[in-house]
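One protein chain omitted, others in place.
A, B, C and D label the chains in the order they appear, each numbered from 1.
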Amino acid sequence: MSELEPAYPWIAFSMGILITMLVSVVRIDTKRPAQIFALLTLVVTLFLSMSVNVETPQSLFNGVFEISALTTTALSLLCGLGIFFIIGTSRYLTKEEIHLSDYYHLLLILILGASVLICSKDLLVTFIALEVMSLPAYTLAGFRRNDSRSNEAAIKYFILGGVVGAVFLLGASFIFGATGTTHLSEIYTWSQKAQGDLTLFYMGHILILISFLFKVAAVPFHFWKPDVYEGSPTSVTGIMATVMSTASFVVLARILHIADFKSPELAPYFETLKQLIRVAAVLSLIIGSAIVITQTNLKRMLAYSSISHTGYVLLGLLGSMNQPDLIYSVWIYLFGYSLMTCGLFVLVSQSEPKLDAGVELIDLTGLMKKQPFNVVMWSLFLFSMAGMPFTIGFFTKYFVFISSVNTGEVFYVVIAALCAVVSAYAYLRPIALMVMRDADPSAAEWKGSVASHSVVAVSAAIVFALGVMPNALIHLLKGIPLQH
Amino acid sequence: MVNYNSLTVLLTVPLVASMLAWFIPKGIQRLYAVFSSLCILALTLYQAAPVLFASTSAAVIEHKLAWLPEIGVSLNFRLDSVSGWFVALNAIVAILAFSLKGVWYRKNPRLFTSLGFFLVSALNTAFLSADLIVFYLAYEAVFIPMIFMVGIWGEQAKATAVFRFFLMSFLGSVLMLVSIFYLVNLYHEQSGIYSSNLFDLIQATAGKNSPNLKWCFIGFFLAFAIKVPLFPFHGWLKDVYTLAPMPATIWMSAILSKLGVFGFIRFVSPIFVESSQGYQGILLTLAAISVVYAAFLAIRSNDSKSLLAYSSVSHLGFVMMGVFTFNPGGNASAILLSVGHTLVSAMLFYILHLIQERQTDLGLETSHGFAKLYPTLFTVFFIAVLASMSLPGTLNFAGEFLVLIHSYAASALCTIISGVGVILGAVYMLKFYQQLGFGKNTTVTINSNTGAKDLAGYDLVVLSVLVLMLIYFGFQPEIFLKGN
Amino acid sequence: MTEVMVEPWMLLVVAMIVFAIGLLGVILRKNLLVMLMCVELMLNAVNLSFVAFSRMHQTLQGDITVLFVMTVAAAESAVGLGLIIAMFRTLKTVDSDQIQMLRD
Amino acid sequence: MSWSMVAFSAFSTIAIISSIFVILKKNPVSSAFSLILVFFSFAGLYAVMGAHLVAALQIMVYTGAIMVLFVFVIMLLNADTPVLDLKESGGLFKAITTFGVIGLLGILLKTVLRAKEIQATGNLTEDKINELGGNFKVISEALFTDYSFHFELASFLLLGAIVATVALAKRKSLKGSSV
Partner (left out) sequence: MSLSLLIFLPLIGFLFNGFYHLKMARSEQKSSAMISGVIATGVMFAAFLVACTYYYMLSQLPADGRLFEQTLFQWMKLGGLNVSFALRLDSLSSLFVLIITGVGSLIHLYSIGYMSEDETPAKYFSFLNLFCFMMLNLVLGSNLPHVFLGWEGVGLASYLLIGYWYQDKDKVLAGQKAFIMNRIGDLGFLIAMFIAYKFVGSLDLIDLQKATLTPHVTTVFGLLIFFACTGKSAQIPLFTWLPDAMAGPTPVSALIHAATMVTSGIYLLTRLSPIIEASNTVLTVIGMVGVTTAFVAALMACAQTDIKKILAYSTISQLGFMFLACGVGSFESGVFHVMTHAFFKALLFLGAGSVIHALHEEQNIFKMGALRAKLPITSITFIAGWAAILGLPPFSGFFSKDEILWQSLSSPHGNVMLFIIAAASAFLTAFYMTRLLVLVFFGKSRVDPAKQKHIHEAPMTMAIPLMVLGVLSLVGGWFGEHHEHSGQEMMVMAASVILAGLGAGIAYQKYKNFEGEEKTNQFLMSGMGVDLAYLSVFAKGTGTLSKWFTTYVEEMIVQRTLRWSTAVVGLSGNLFRVVQVGSTQAYLMMILIAIVAIMAWVFLGVGQYGKL
């Protein structure tokens, strides 16, 4: 029995990437092998990660890489999302003429980066993994080379991401300066007996926090999101909204719990920190929900909606800062949100491409007549986004709200609830267009492959089933603490 | 006396009916729907008989199923003298709503039937649940079919109406949700376990009167006041009532509004004993204003449906007077009046639809003189109008009389103000009936696609049964009062 | 005359100044290539601060970190330049003002 | 003043001035050359601090590889189009940014200046390093032991970067092709 056994999913994943690339080189004339091997890789990883049983967290590689229930679960989620996207958007890629082997290689590397990111217990590893995740993302964002908007999205994402990467690194160097280490566990130990002037540590912490607030697009660091979402290929946007956000949120949670804030030395700073998260959460909620109702572009709308969802997750994180065992509300939120977003983006990717124009809301008019099944799917996902009952969206909000109420943040819950009402308008509007209006002649055609329909159906089934019987999910995620 | 009984069938059977609708040929959907709702009524009466026909109000049927043990939410169904009648009414209203012929049986009939039964199921769940979270879920779920019904089969320009309806209701209900969370947390703080059971929460708030509880009360109040609706939260009502297809209007005015009434009786008054006593004056004033204000608006209405919409608000104001007495007698009479209002408003909209089938122009600026053309229909219509004006001998009189006699003890002034509504009620109902029925029939706008003459056949049977119920229970309301 | 030794904090000051200049450059310059250079400048400044902190703590961890950061910087600039070239192909410009199609 | 101090002063002055040039020079080529100067002087600063390996790699990686890439791309793009004369930002924008950056710099400086008194957590003084076989050896050993995971991860980073660059470099509308 090897010491590395818990890491098998990750190792298999890396091997899979290499094999996929090798196979692609051998069969250079077609993209099919890349697709199949990418799928295989993800499936194998998924099974491995589900079969790995980590009762207690295991630190590997001198403690920089920690495998715990959280990371294996998250890896399963990431792989599942990857599988969904690969199956669901295959037709979209062909339509957009970007169905290349490279796409799959980059996608795999991106997911690998994300999967390492969630395990990282070292700031340097975090940085490198972040870049492993981001570099393919920048490239994939610019994959629709026929469309200058795609290019623009990639460049914007790249520049902003680069600067923020430098900010992260500066923060890491400050923390290194303050503590003499970049290991999170050592930093935690250090914090328990930290004394004296801790400004350097605080500033470093704030800087890395900011860089991850940027990654999860919390206001006021959200500017990149709508532009990048709109310009990127829909399948990539979906990956960003699910895989990358999930990983970033997990890291954000780790960063928020970087030190032992129970120690009296750190208490004042901790209060400030909570205040900061509160402000970010409220701003994200308000601004996200307020803008989302003004949007006409579907992907932009989803971008702003994800900004407002960031607000909810931040509320959940706030709850976990007050009471660490409430972190499971964040996990449930991430899980549910990823699922419904995945379904939505696969649905969005079913629209026929139009020259120099994105998928507009107006394209949905009259879908009821053309594709009643899809209307049901759209409605389910959108209702889930709005937090209506019998969808997982209700329970995601439920746990965030109740954890915030539990920790005394009732006022912010009220704000969040009001924002939910405002953004519900935005989610209802597409449904209204689909159901109430006859098709606009300028509306785009919607065609999905059997594969994408089935992906949508499966994720819808999960969204619905978990909305009715969330027991298993709650049970699974409630037992996952955030380890220090 | 507690009688354990499987109440779940009351929600599962409509749900099954909702799914079965997709396998029924389109041509016989109406038959199917009416027959199934009759079966549901029979089932309801059979299930609820031990409570409904018991001699005291203490009879209770309870049924508990575990659902989300992690968070203390259970399917705790409770059929007692409060919820029993609403459940029965729900089945009756379903029969009426499904009985109407119209565009909904031509365009997507399966969807209509399916949504309708879903609505029935959701409403039953809401009425039966003694668990606040489950209640909330069902309360929200009611929107979904409603939105689709109005959206798909409504008249032109319905989008704004639907949005208003949805957003206002949603606003109220999310605030209620936050309040529920607060209460759940309160109980958690006291007992260490999570529970959203009504009786646990009653225990949690017993004898307390903190400012936060007042805010919670306001949250609940808003939710239900918007639902009823109570002045000044009625802004959504007119448009959506007017533009909705008739079955949806029937559902909304007859039974959805009762959700609010039910909520006040079931949840607000036992949980917030102190606050409801404290705010009783304001509440009664609002109810009285509702009565008079809506009556004035009804007088001004030149459209049959909006007149009925406002009359509904006005009468619900009376119901709320009874509810806001916060004593058993007042509540029992409010339930009695609710029954009356349900039957009468459903009947009036039903009749209006029958007239609409025959005549297209139903504006109230001119008198139409249809009474001569359809003597039976207008006889029944007149009886409904009389009941709506709560003429003695009808169920509504018994209800209104008992309500006012109880509210007089609470606030003489408000009772007298709302008494003015009795006079105004006569003004607008007579105007309504006269403009349609009396005068010379000069307008020849006979709806050509229905050869329907006078009331006959199925409609006659249905309406006669309703008339008999109104009059019979007008003299024998004991069954609803149970010696309270 | 006392010997003034080079203290690590002095390097930190230099690093911060260069970092700030780099940031200023990214924001003010419109040429994407120069913006990219400024990002490199920022990364370099951070490297310097790592080394300085490393000296303060008398470890070599900072030095090693710098090596990885260099790797990342190289990869990043490669990808960045690739993106710029791709953009230049479609838009015939490297002006960041020209890429404002995506906006609200 | 010691030699190291002199060297430090010189290198840091050059570094700061050249980095100012990087952002002031209109021509990207000039900026690039200023940047090279910055990198050189940084290498000098590393050397002053005794980080010899880093200093060497700084020159090799940054000046040798990255900057060559930059200059190459500038030349490539500048071949026949006058795209490099760009408008400047507006005055207000400049002012706000400058104030913002100065504010940030102030905070950063205040922060790092408070760190003068930090207690060393390690024990690798210069003598100790020399004892262990010198800067190069210690770092290299650490790289393949303590930092092996980082190293592996970095290889995937480079792999990703290669795939990305190749994918980006492809011409338009290449259907179905691979690496």
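Keep this in mind: a contact is a pair of C-beta atoms (placed from the backbone, for glycine too) under 8 Å apart; a residue touches a chain by one contact, two chains touch by 3 or more.
Remember, predicted model here, so these are calculated numbers, not experimental data.
Within the full complex, the chain left out of the display contacts the shown chains A, B, C, D.
From the options A:272, A:323 or A:442, the residue with contact to the unseen chain in the full assembly is A:272.
Contact with the undisplayed chain is limited, among A:134, A:199, A:338 or A:452, to A:199.
Contact with the chain that does not appear here is found for just one residue of B:147, B:204, B:323 or B:404, B:404.
Touching residues on subunit B toward the chain that is not drawn are 164, 167-168, 232, 234-236, 293, 296-297, 299-300, 328-329, 332-333, 367, 369, 371-372, 375-376, 379, 386, 391-393, 397-398, 401-402, 404-406, 408-409, 412, 415-416, 419-420, 422-424, 426-427, 430-431, 434, 437-441, 454, 475-478, 481, 483-484. Think of the hidden chain as still there; on subunit A it touches residues 155-156, 159-160, 163-164, 167, 197-199, 202-203, 206-207, 210, 214, 220-221, 223-224, 226-227, 265, 268-269, 272-273, 275-276, 287, 290-294, 422.
Although one chain is not displayed, subunit C still touches it through residues 23, 26-28, 30, 35, 96-97, 99-104.
Here is the rule we go by: only the chains that are shown with their structure count from here on.
Subunit C and subunit D have centres, each the mean of its CA atoms, that are 5 Å apart. Each chain gets one centre point, the mean of its Cα atoms, and the points for subunit A and subunit B are 43 Å apart. Within subunit C, the positions touching two or more other chains are listed as 12, 19, 22-23, 36, 49, 52-54, 56-57, 59, 61, 68, 72, 75-76, 79, 82-84, 86, 89.
The set of subunit D residues touching two or more other chains comprises 108, 112, 115, 118, 120-122, 150, 154, 157, 160-161, 164, 168, 172. Only residues 3-25, 27-31, 33-34, 36-38, 40-41, 44, 47-49, 51-61, 63-64, 66-68, 70-79, 81-86, 88-89, 92-95, 97 of subunit C touch subunit D when the two sit together in their complex. Of all residues in subunit B, those touching subunit A in their complex are 67-71, 111, 133, 136-138, 140-141, 143-144, 147-148, 151-152, 154, 158-159, 162-163, 166-167, 170-171, 174-175, 177-178, 181-182, 184-185, 188, 212. Those residues of subunit C whose C-beta lies close enough to touch subunit A in the complex are 12, 19, 22-23, 26, 32, 35-36, 39, 42-43, 45-46, 49-50, 52-54, 56-57, 59, 61-62, 65, 68-69, 72, 75-76, 79-80, 82-84, 86-87, 89-91, 96, 99-104.
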